[in-house]
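Note that one protein chain is taken out, while the other chains of the complex remain in position.
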Amino acid sequence: MNAVTPRPRARDAGIVIGTGRTGTHNAITDVPGVRVGHVTLVRGEGPLRVGHGPVRTGVTAILPPGEDWYAEPVEAAHFVFNGAGTTAGLSLIDEFGRIETPVALTNTLSVGTVYEGVVRYMVERIFAPCGEVPWFSPVVGETSDAYLNDIGGLHVRPEHAVQAIENAASGPVDEGAVGGGTGMTAFGLKGGIGTASRVLEMEGEGAAIGVLVQANFGGRLTVAGIPMVELQSPDPVPARETGASIMIVVATDLPLSSRLLHRVCKRATFGLARAGSDGGHGSGDYVIGFSTTYRRPGAMPRTRETLARQEVLINDAFRLVADATEEAILNALFRAERMVGRDGHVREALPLDRVLEILDRHRARRHEA
Amino acid sequence: MNAVTPRPRARDAGIVIGTGRTGTHNAITDVPGVRVGHVTLVRGEGPLRVGHGPVRTGVTAILPPGEDWYAEPVEAAHFVFNGAGTTAGLSLIDEFGRIETPVALTNTLSVGTVYEGVVRYMVERIFAPCGEVPWFSPVVGETSDAYLNDIGGLHVRPEHAVQAIENAASGPVDEGAVGGGTGMTAFGLKGGIGTASRVLEMEGEGAAIGVLVQANFGGRLTVAGIPMVELQSPDPVPARETGASIMIVVATDLPLSSRLLHRVCKRATFGLARAGSDGGHGSGDYVIGFSTTYRRPGAMPRTRETLARQEVLINDAFRLVADATEEAILNALFRAERMVGRDGHVREALPLDRVLEILDRHRARRHEA
Amino acid sequence: MNAVTPRPRARDAGIVIGTGRTGTHNAITDVPGVRVGHVTLVRGEGPLRVGHGPVRTGVTAILPPGEDWYAEPVEAAHFVFNGAGTTAGLSLIDEFGRIETPVALTNTLSVGTVYEGVVRYMVERIFAPCGEVPWFSPVVGETSDAYLNDIGGLHVRPEHAVQAIENAASGPVDEGAVGGGTGMTAFGLKGGIGTASRVLEMEGEGAAIGVLVQANFGGRLTVAGIPMVELQSPDPVPARETGASIMIVVATDLPLSSRLLHRVCKRATFGLARAGSDGGHGSGDYVIGFSTTYRRPGAMPRTRETLARQEVLINDAFRLVADATEEAILNALFRAERMVGRDGHVREALPLDRVLEILDRHRARRHEA
Partner (left out) sequence: MNAVTPRPRARDAGIVIGTGRTGTHNAITDVPGVRVGHVTLVRGEGPLRVGHGPVRTGVTAILPPGEDWYAEPVEAAHFVFNGAGTTAGLSLIDEFGRIETPVALTNTLSVGTVYEGVVRYMVERIFAPCGEVPWFSPVVGETSDAYLNDIGGLHVRPEHAVQAIENAASGPVDEGAVGGGTGMTAFGLKGGIGTASRVLEMEGEGAAIGVLVQANFGGRLTVAGIPMVELQSPDPVPARETGASIMIVVATDLPLSSRLLHRVCKRATFGLARAGSDGGHGSGDYVIGFSTTYRRPGAMPRTRETLARQEVLINDAFRLVADATEEAILNALFRAERMVGRDGHVREALPLDRVLEILDRHRARRHEA
């Protein structure tokens, strides 16, 4: 591993989580129609001057299928494992069981600005042309990059949220220190964006569960069951200040109601536990899930038979979402490069060679990369 | 009643809700240290041109005691009766049981912008001087003024939130079409901001419960138990579009834990019911409560004796918060003047003479104004 | 009104709540297939001897349609307004969105015994014949009759629950001091079981919302908006000891998902508020709702069109459930006769003549009985 060879994803290094099969890109974009876009802001170095930088932050947008999410919302649910943070839009998800905008991720203090950006995008592209602007409820999550970034400087502007939505594409997803994950920390090492997916059979056809995380939390990093505590630099800054947190976004084309999606979201925390999170006091741990097919006309009529089949599928979904979450967290760490931020604060990259050495000592790699 | 004589508050017109005693100003500011500030934006008339107006909106800020709410947070809780809207900051209230910023109210699409404004205020006044900016979680609520206001134009700017905080004062509170309530509608009539308070005895000293509402909801207006259906102009616009909602903010200097405050917040909805809300599908009905004394050193040690006394007091608190909420809603309607908004949309003021005539017919006024 | 003429229901006395239309029996049994059965236990008088009486208690069973509720469960939801009590079975309602047994109501300390009775009924009638007994989760609610009844004597036996289920019938429902409501108190007067219903149009056909309450709570009794405080004997026993509570069961043949039923359950508390509940600290206030049609094959496929129509209907459902709840509470009080219980404790019947006199003074009756 060096700067010339790009850092591999966990699976490329022979680390296999669970027994399920991944989707084509092993990414949230394996759910048909789902797109992801990043805007990454890295500017300046040296001492923190609030309002001037250094800047290590960004925005990531996850787009449900289609272009008019208000007219064609996706069924949705959420689960807050630890509410030490803020996510705009959760109460509408509870009440109406739906998401009617892109889901955007950024730093904690920029939630409002990104909310305004999503509003501007929706008003300009969707509502203004019709001449009638309704109320709607953007979904914006966050974790804190205060350790590396001039978080008080509010360098994310509304137009960055617009741009992240415009950048969104299907296919492979950039991971590590990009988008909302740019300035994030996990286990005292460089964290950020990671993604993974699993596929399962439903009615003879494939369906996918995709997970994208913005990983910024602490604990004892555990890879495939093996603790990596010796690799972690002890975090010198109290958790409340650094904001140890994770946003987990789950997408699926299984036709799951909000009630079932809520249950799926809960199981994502099993992956978080297995990756070694300590569920810390100051860690805002949020899971947001949506189904791209539940609200489609005729996708799967809610007859008694399909309800029964849904309950059979749900056990697979429970198992796979935990696995995909665990792997998405590993991918965030595997792909993230070392970063120097404000005041010379450093987050080292996960030392991959030593990880693999420890795993091999424990015979915990399933195959060689 | 005419334009020369200002419109009275409900109690000044002889309408008495419940048997409790009001505080000095019959306002949320009767809770010592609590301040309220408004910024009201009214500009332009004629057809809607998104981004240009007409503008009928604003911001209302409710300040917990003190100047550094992050260092000295208030104990807090919330209850979502109907989550058809958005309120930033609820999950931190749940998790940490506290509020660490002012509580700001505005229109739905401006929640993000006001969030940024609160962040700017906190960073500039509190954190930047110390050189370290932590993450924190502003509380920003909303209802929709889309019927009268160019809501898509985002005319509320971050500096309006800063200004609302700076405008905050103790003493009487402006009501009706002011601040966040400027463009709001209730029962098809002009709604907006209203407030009321109740006092009770605790340990031989007075304690207060204050309520402030941003009233924008529908149903069958009921004054002191008497339905006023005949006075309401039927709403020509579907609820989802107009955003029929209410934000209820409850403050008290009773030393109530988040668990007890949550229970108090639930009882506020009894006042909402009695004022005639139909709890409509598209009505975002949120209650946020805080105690100004619970977290103060030594205010009331949590011994078994005080826990027991707390449970005795709580029944009074339950009754009084419902009464204060009902009266605050009436005050919003009593004080709000007729408004013409975008596209010539009109919200008439509640016709007070007819209200009093109906009440007198039913012998439902307790005394003459 | 005297012992010869039976006490009228509220509507028969000219009291009309809301503008909706009632079903045939103005009872929860207006929902097709729903049946109600009571077992009433009244034995002994004089001083309390724990284990010997006097006995003033019973069981009420509300049966979803059909005979095998496990194989054909109804979609369900619940809302706890105040959890000062216990209801068995709520977590399964949340998790699976369904009820798979009858719903039984009794006194607080007999919840376990009635749970066993429901288990016995299900095992003997449904499972034992097939030779395989699965786990399942009975729904049993309660309020406390400790003021009139030897509650510690556990006079309700499992066979009484079985018998209440066997007694269940469609058509008119006995109200007042019967079944689970036998020993209950409301507003310091005799309370008990009450029911009411509303009908609405859906797709050109009628649908019903039925409510049954076991009313045992306190506050300021309010009839059609008019407070009846002067009629209430002040309660000499602290609320915690008497158990001021209400169980509200809502049934409908609208095809509502658990998410929507949860929202309907919340609106039932608006009727509770309007009837004058103070939502007291020790009052266990629970709402349980079920839809008899949602899980039926083909009843209403969950296409996007029907989801949209569902949202239109929901506003009617919200309004009507509040009205039916308010009227069901009034019916409990109107129909309940004076009762003398243990230790000579007395609960007077609501003095109907005086109620009507007060209403007439306020011109609050819609028509004469």
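Going in written order, the chains are labelled A, B and C, and every chain counts its residues from 1.
Convention: a residue touches a chain if its C-beta (ideal position, glycine included) is under 8 Å from a C-beta of that chain, and two chains touch if they have at least 3 such contacts.
Keep in mind that what you see is a predicted model, and the values were worked out from it rather than measured.
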Among C:10, C:114 or C:178, choose the residue that contacts the chain missing from this document, as touch is defined above.
C:114
Touching the absent chain in the whole complex: find that residue among A:81, A:96, A:121 or A:294.
A:81
Decide which residue listed in A:49, A:266 or A:296 touches the omitted chain of the complex.
A:266
Touching the unshown chain, chain C contributes residues 48, 50-51, 80, 82-96, 107-120, 123, 127-128, 131-138, 140, 144, 146, 150-152, 154, 240-241, 243, 284, 286
Write the list of chain B residues that the hidden chain touches.
95, 97, 257-259, 263, 294-298, 301-305, 307
Contact with the hidden chain only, please: which chain A residues?
81-82, 219, 222, 224-227, 239, 263, 266-267, 269-274, 277-281, 311, 314-315, 318-319, 322, 361-364
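The working rule: only the chains that are shown with their structure count from here on.
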Which whole number of Å gives the spacing of the CA centres of chain A and chain B?
35
Averaging C-alpha coordinates per chain, one finds the centres of chain B and chain C separated by a number of Å equal to 34
Residues touching two or more other chains, restricted to chain B: which are they?
82
